[in-house]
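In what follows, a single structure is set out as structure tokens and then discussed.
Left out: one protein chain. Kept in place: all the others.
We call the chains A and B, going by the order they appear; numbering starts again at 1 in every chain.
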Amino acid sequence: MIRTLTGLIIVLALGAVVAAVVPEMQMHEELQGVGFTYASRGMYETGSSNLVTAVIVAYRGLDTLGEVVVLFCASTAVILILTLFPIGIKPSEPSGIVAFTAKVLPAPILLFAVYFIAHSHTSPGGGFPGGAIIASTFLLVMLGSSSIPDSSGRIPAIESLAGLSFGLLGFWGVMVVGQFLNNTFLGTGTPGELISAGLIPLISIAIGAKVASEFSGVFTAFRNTGSRV
Amino acid sequence: MVIALAVFLPLLGAFISVWLSRKKPALSVIVSQLFLSGGLLSTVLLSIKLHAWNLKDLGNSIVLHTGVGAPPLSINLEVTAGAVIVAIVVYVAAILGVTRLADRNVKTQPLLLSLVTASLGLLFATDLFNSFVFLEIGSIVTIGLTAACKCSRRWEVAVKVALVSGLVTILYLLAVVVVYKTTGELRLEALGMLQGIPALMVSALMLTVIMTEIKAFPMSGWGLDFYQGASTGIAGIYSATWSLAVLMWSAKVLPMLPVPNLEILAWIGAGGLVLGQLAGFRASNPGRMMGYSSAAYASMLLVLAGTTTGNDYLQLTLVLMVFAAIAKFSVFMLGNPEKKNPWKNAAGNLLLLPILLIIGIPPLPVFWAKFRLLSVLAGVSPLMLAAGAVGLFLEAVYLLRLWSQRSVGLKKNGRLLSMVASVLMVAGAVWLTSVSWKSLSFSGSLISSPTLRILFMAIFGGGTLLSLLGARNRIEGERKYWFWMLLSGVSLTFLPLAGNGITFYILWEVTAFAAVIAVSRGKKATTGTFWFAVFAAASGFLLLVSIVLSGNMFIAPGIPVVLAAIAVLFKLGQMGTHLWSVRAYSAAPATMPAFLAGTSSKAAILLLIVTALGTGIVAVPAGSVLAWAGALTALSMAVMAALSSDYKKVLAYASVSQIGYILVGLGLASVLGWTAAIYHTFHHFLFKTVLFLGAAGVIFRTGTSDYNRLGGLVRRMPLTFTFTLISVIAFAGVPPLAGFGGKWFLYNGLIETGWLPIALIAMFASVVAFLYAFRLLHAVFLGQLSSANAKTREAPLALLVPQGLLTAALMLFSFKPTLFLQHIVPAIESLPGLAGVAPIIDGNLVTTAIGSWNAWAVGMMVMGLFGFAFVFYWLSGKRPKHVGQLDIGFAGELPPSPEEVHYAGNFFKPYRRALAFLPRIHAGKLFSGITEILKIAGDMVRAIFTGDARTYLAHSLIFLVIFFFWLRGGI
Partner (left out) sequence: MSTVFYWTIAGTAAGLVLVGLWGILTRRHILRIALAFTVADTGVNLLLVWSGYLPGRTTPIIDDSIPVSGMASAVVDPLPQALVLTSIVIGVAVAALFVVVGVLASRRTGSADVRRMKELRW
């Protein structure tokens, strides 16, 4: 009771703090600050017609590398913890529908994911969502079978490779133009075409592979019943 | 390129090791080490390129652009000279930590390597959102490592860390929204562009985030639980990598906060320092103590951010945080995580070094920062200075308790790792001393008279040499402490040469803490050493504050003098504070008390003289306080000595009692008084050293210091007896030996000034002194020889030689005191500000307004009478009949054993009875009273750390709300 009341008071006070700042948060009519620059120069500077991708992969690529590391650490930690202290969900026999879907759907989904990743610089898409889609395929396949997938070797290998290539792409930029994760030194091509925007597609692929392998690793870890530690 | 390597090599290593650690664990460790070493090499190169090591321009930087374009469009990593030094420490800790973690679980390696990249990224970050990403990496790794560590409370800790970092995430993103919406960019500099309400809101949000992340009071709850619950390995690596990086990142962001006045931060920090450390004072779990200490450093960061700017700020934060992190790393590595108290068996010295560093004992590096920190605080407000000093002292006390809880000299857990850390700490001490060398002065200008300087140096140097000689015997494994005695003695010897406050303070503290270490080598030294260390720390802090308040002057009049005087009392172990001296003397290795009481205690006298000179001689009211304190000490401690029945304790009480006379002399503020004081100082040195060395010999040979089990040793240890006898006669003040001279001058001075009540007390005290001197001789050397000591041999030569030399000197100066006085009296006369007339020295005759004293004549006369009596006795022909010890008549009863008939037992029973009406005043009660009050206050403060993670979140949110509305000036 006391705690609820205290919580309520704190939240109301926070509400007052937020309310105090509201008058300063008026809606803008025009782009301001860096947003304006991104919108007016972004496509020419990076070669990516998807400006969000331009910001994520090119301008603020370091954030994205960090983001990858966040995910990497979280998945490594989850896998580590689940290996040490297995939860032990026994795989149950999949229902007919799941088993059937797991046979039919993976191919089109994968195709979609590949498109999604490869065209991140020209249309909505990107490494993260694409990777997540691939991982969902993996999850589907896993749910569609009753065995524990033994992929302890391959998934980490893909994860390592993808991570390494992301990092090395960054170093390539440093070596050529002295700017980490620069994507433009190979030329940016014509915005809107598949082969354009410098390294952005390559980085997206690396991110996609990494995200996919990390999520898959986590899914595998949840299936770990503790029989092998 | 080098920057990219420095930051991202560990990340590549992490990506590789996630695969390799499953396939080839052993190889994975090596590969990780390679990547880390490569990164370390890069940071070292950067540090050289930036000239980081002279600390002159820590803002100096080089930049790595990332992505496309330049900020604010893209993100920079800016490597400043200060950050690169921190980065090196992070690398070293990680390299050491990988080996440690590899023992436990290789699969944690990718996490640790990612943590290094995140730490460096945070150190070099220039972007608000980029910092957020790195912060998240750190939180996730911390949760992961904790959950996977070998500690029984892992789940509780992991949940708490996760909850707190979740809240931080939300608050941080809110700040990002406001900043971007208002300024249109995300560089850290954008914080400074904010104005009005958004500025206040972002300040409140960011300050809450920062204080929660760095575990500053009152948001330190989760940090305390983390340090208590996590295994020592994880806690150590965490504190030297991630925690350090977050602190330095916060140091970068705090000055940019758009608060109206940064001094607010200093007040928050100072308040947190006092309250947090009050709570820490109550901590009993060692890991939790380290947590409280970490909260202290977080508070200090806030204080610094609020009070200093520019390179000063960078230097101070760098030195404080970096070395505290190394020290914490070292402490944690020594802990054995499988034990309830992980430090139960830690190697004593390896544990003490980092603890002394965290406390800030010179010349260890943190000292330089703490000294400047307190100077800065003194400039802001005396209240803040008091808060800082009290907080830091409380921290010192509980850290020393952590150290004293260990059992002495066992085990070697983590010894190698902490040795590396120790090397770093010592290297840091050398480095910072070389950088700050110019602030030291050895001109000796604090004592204007060269004669007095030489006298004190002679006492210190000679005393050290003779004590060292005494320590060269092989008593109870004492060989291990002579180095510390030497160190203490050397710095003591240079004390009279100090030319300014900081130099004096450094030498003072080195002397004190080298002695603490030496004492800790005694067999049953734990509590004794703890009290010794606490009082040494207290007197050090008082002196430090006093010096800081005095500025360039050494001990300015007013409050600084009072503080310095209390410091002197603590150092001397005067009445009320004799708690430590008596305990430490009886606990120390046998020859250590000789050094402490005979030689080292004179440092306090020196400080008193320096203080008096610096303020133009103690003014009369202060002087009379000093004199009364001295006289009462002399009396009460003499009574204690008379009633005590432990050899070492009696000497300890006696020593304190004797120092009382010196205080009376100095308090007189006249030439005669000071002559008495300095005369007595010198002779006290001579006879007290002899007595303690003699006691060391007796205790070594008999294995006991209990009067009731000693006795009759005159036949077994005749030389020791002779030396002790002469010293006892000397200090009892019986003519013709030296003690008489001091008393004669003292009474002359007291009569001259007209302080008759004090003269009466002093006289009565010397009668009591006669009682304990008499008892000492009887109990130890005369009377019945205990059967247990029947085969006792003479003390070792190493103890006898210094006693012989000192006794010879004592005899010389007893009969020819003018040899000494003809130099000392003019020197004292030349000092400014002393009242009264100087005694006139003419040959052997010393004349004052009241009377004259010819020591040579008196001595010759006494010796003549003694010789006459001896010859008469010899010629009278009556020979004593030697009988066996048990050759006594009895009727039908068994003869009692010698111990039972030893009349040292209950020697002064009548006096004890006579004094029984007096209330039993224990000095200990004063201190236990203070301790109780502190404990109650500490309990009240720490009640906010309920252990419920949601309470910790509430702390952060309440702080946020209050701070916002306070900044805004109302609701």
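In this text, a contact is a pair of C-beta atoms (placed from the backbone, for glycine too) under 8 Å apart; a residue touches a chain by one contact, two chains touch by 3 or more.
Keep in mind the model is a prediction, meaning the values are calculated, not measured.
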Worksheet item: Which shown chains does the hidden chain touch?
Response: A, B
Practice prompt. Write down which of B:Asn76, B:Gln228 or B:Ser491 is the residue touching the left-out chain.
Written response: B:Gln228
Worksheet, complete the sentence: Across A:Leu51, A:Ala118 or A:Leu161, the one contacting the chain not displayed is A:Leu51
Worksheet, complete the sentence: The one residue from B:Ile3, B:Leu115 or B:Ile143 touching the chain left out of view is B:Ile143
Discussion item. Give me the subunit A residues in contact with the hidden chain, please.
Written reply: 3-4, 6-8, 10-11, 14-15, 18, 22, 25, 27-31, 34-36, 38-40, 42-43, 49-52, 54-56, 60, 63-64, 66-67, 70-71, 73-75, 77-78, 81-82, 85, 87, 123-124, 126, 128, 191-192, 218
Worksheet item: Going by the touch rule given at the top, which residues of subunit B touch the chain that is not shown?
Response: 129, 133, 136, 139-140, 143-144, 147, 153, 155-160, 162-163, 165-167, 169-170, 173-174, 176-177, 180-181, 186, 224-225, 228-229, 279, 282-283, 288, 942-943, 945-950, 953-954, 957
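The rule is short, and it goes like this: only the chains that are shown with their structure count from here on.
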Fill in: subunit A and subunit B: spacing of chain centres that average the CA atoms, whole Å
53
Response to the item:
In the complex, the residues of subunit A that touch subunit B are 3, 6-7, 10, 13-14, 16-17, 20-21, 23-25, 32-38, 45-46, 58-63, 65-67, 69-70, 72-74, 76-78, 80-81, 83-84, 152-153, 156-157, 159-160, 163-164, 167-168, 170-171, 174-175, 178-184
Worksheet entry | Residues of subunit B that touch subunit A when the two form their complex | 1, 4, 8, 11-12, 14-16, 18-20, 22-23, 64-69, 72-75, 77, 105, 107-108, 110-111, 114, 117-118, 121, 127, 129-130, 133-134, 136-137, 140-141, 143-145, 147-148, 178, 180-186, 196-198, 201, 204, 950, 954, 957-958, 960-961, 964-965, 968, 971
